[in-house]
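Reviewing the structure listed below.
One protein chain omitted, others in place.
For chain A:
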């Protein structure tokens, strides 16, 4: 799952840093805007069957690859 998610993130963010540094801050580094974030939530649902409503988690809880993996795991 982690590997698949990192592929998705790389595709959405357009930079391989997400695979090299799992704690990179996607928002601060300007790698993920709100359009990308919506795309990410849809991709997570399509690939892992995990539904994350934008209202139930804050962007801060989802701003690094590691945090995103954690949230998905907690819902699987």
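To be clear about the criterion, a contact is a pair of C-beta atoms (placed from the backbone, for glycine too) under 8 Å apart; a residue touches a chain by one contact, two chains touch by 3 or more; residues count from 1.
Basically, contacts and distances are computed from a predicted model.
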> Looking at UniProt, which of "D-alanine--poly(Phosphoribitol) ligase subunit 1", "Branched-chain amino acid ABC transporter permease", "ABC-type dipeptide/oligopeptide/nickel transport system ATPase subunit" or "TIGR03960 family B12-binding radical SAM protein" names the chain we cannot see?
Replying inline: "D-alanine--poly(Phosphoribitol) ligase subunit 1"
>> Which candidate, A:2, A:30, A:46 or A:60, sits in contact with the chain we can't see?
In response: A:30
>> What does the interface between chain A and the hidden chain look like in terms of residue numbers?
In response: 13-15, 17, 20-21, 24, 29-30
